[in-house]
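Before I ask anything, let me first share the structure, which is written out below as structure tokens.
For this view, one protein chain was removed and the others were kept in their places.
And now, chain A:
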Amino acid sequence: MSSSSVEEITDQSNDLFTQDGVLLKACSGRPVNELNSIGMLCIVQNSDGTKSIEWRPSDIITVCAVQEQDWALVNAIGRRQRTFSGNLTADYATARARIIRMPLNELKIFRVTNRNQQMSFSNKVGVWQSTFFFQHGNAEVFIAYLKSHVKTAKSSRDRNTYLVVEPTDETRALNRSFTELDIFQENTTDVVWNIVSNLKERPYETTMEAFSKLSSIGLDYNSGSQLLYYGNEASSKRDVSEEVADLLTKSMVAAEEAHSVTKSDEYEVISMKPTLPPRPSIPRSTPLSQEKWEGLQDTLGRVTEMDGVKQLIFRGGVAHSIRKQVWKYLLDYYPWHMTHAELKALQKKRTDEYYCMKLQWRSMTEGQESRFTEYRDRKSLVEKDVNRTDRTHPFFAGDNNPNLETLQDILMTYVMYNFDLGYVQGMSDILAPLLLLMGNEVDTFWCFVGFMERIASNFDMDQAGMKHQLLQLQQLVMFASPELAQHLALKDSGNMYFCFRWLLVWFKREFSLIDIMRLWEVLWTGLPCANFHLLICVAILEAEKEVLISGDYGFTEILKHVNELSMRIEVNKVLSSAEGIYHQIISAPHLTDQIRIILGLTPLGTSAPTEDDDAPEATGTNCKDNDAAANVSTSGTDMEEAVLEYDGIEISIVTQTVWALLA
């Protein structure tokens, strides 16, 4: 009932959630030889709408994982064998008889033991009917999902035991002494998603009223999930997110080494498929207009509503006529609080500074240059790239185009500004749209500095920054689109290297110059969460999921397909779905700390308050009101504040001024 809107029912029964790598430890009425076999523990929706817990044995099969059929001819090279376990089993029919099934409405009690790795279920108090052991990590995610479908109460006698409280049973004389807590008054996810789907129809009206409700539910939900860290086991249990991170790191390393991807268990976690709530479609807004922008400055030219401006830009971007101005703020060249007079002084200072650095390399003699290999190398690298940057655009086209010289000058000056980083391929791509917009060499330089500040780690010597992001992307895809993640893993593409170009130059090669301006300005706002650019990747991939999976695209086809998406992606559509995915993720009942951290949210595990702690966690919601000085930066502690502010539906928390402008 609660999730029939979540899942399209196409099959007889529908897997809502599956957890691989679950051993059957005990089951009343089953022969001993069936015990200790591995399988998948699922929550399924039956054709009549009811739900069951189901365990299915999965017999280990060997998959000859040839990268693609084409390679079969070439025996010596590129062929490997792998063992997989999972739902690929061939003789499903034989295995079928061994399926264990328990309707959710019969479930009365369950227990979690063995450092959260073991679960037992029963339909009556006193005997345990079946017991399962979670080989990979623990049962945490499964329990979180289960609890979004049944109301539970903790037993006062055994802190690891949960009683299932049926709505109709409220009045029945269920041993009240057992009941310590009644956690859910109503199904949380349903309420949240009602609000979100209302958003679709009446986005702005719904949110204001909804937000108070939503945030209080959020708190209930949080306190509910705290119960996952029960009693004295809290300190000894291993965080599931750590576990997954480990496995991912392993698989990433493994993917780099030809023959090491042999352990079947490394992929099993990937096939864990909890469902996300439905995706809200949040409409894009119109760009920040000149009129509004001017209205947001005081008489001296100070921008007092920085957060509000960022909200507006996040929703709709910036009108082209004022981009030149607004970008200077977004890229931290102009501080928001400065008056016109102060800005003028700043600009003069920066101009002097720029020409001073420019002179440093300009005044180098040929002789000096000939004895300075590193400098010479950088110079020639810059030259090569400048000659290959956006040459099809009229602004950079043709022989002896002076704009190419400006590109060259700015990049060389940047080498002097940051000699440690120097010039790395991709930087000319980043610079070109800035110059195209600004026209002015000095302004362009300082905006470039601001942009580079945000993405400097993309250009690390050891590429650590890129690898880290690719790993985070992998984790996000696994969470937001498990089937896709599984497909990618099967096709040796789990390391997400095929997204390298997207991330290195922030999608510069994937969009036209005008579209990239829109995308970048939205991303620079830092809203609605940290690493939103990774959710852009998820959104693009999610849109291609069908093609990739149903076409059974392999390693090479995936790369080709992704490369060929260039110039075929609609910027507004992708922004809207990325935002939708953001809401799906943060409202998911099984949201993990790993994902929270990537999105800049406070992890629950580390701050775990005591069980009696009723103090609301998200009191930061209203720090917007005292506003002007509030500083939303991307740095660690400040981020926490910002994200709490935007938790829930962020439209609802725009400042009064912006609210008035939106209306």
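Going forward, a residue touches a chain if its C-beta (ideal position, glycine included) is under 8 Å from a C-beta of that chain, and two chains touch if they have at least 3 such contacts; residues count from 1.
Going forward, contacts and distances are computed from a predicted model.
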| item | value |
| --- | --- |
| "E2 ubiquitin-conjugating enzyme", "Ras-related protein Rab-8A", "Cytoplasmic tRNA 2-thiolation protein 1" or "Peptide chain release factor 2" - which is the UniProt name of the missing chain | "Ras-related protein Rab-8A" |
| Touching the absent chain when the full complex is considered, from A:34, A:377 or A:453 | A:377 |
| Of A:26, A:424, A:437 or A:543, the one touching the omitted chain in the full complex | A:424 |
| Given A:41, A:282, A:504 or A:519, the one touching the chain that is not displayed | A:504 |
| Touch list for chain A against the chain that is not drawn | 67, 69-71, 73-78, 255-256, 258, 377, 380-381, 384-385, 387-392, 397, 424-426, 428-429, 459, 461-463, 466-467, 495, 497-498, 500-501, 504-505, 509, 556, 559-560, 563 |
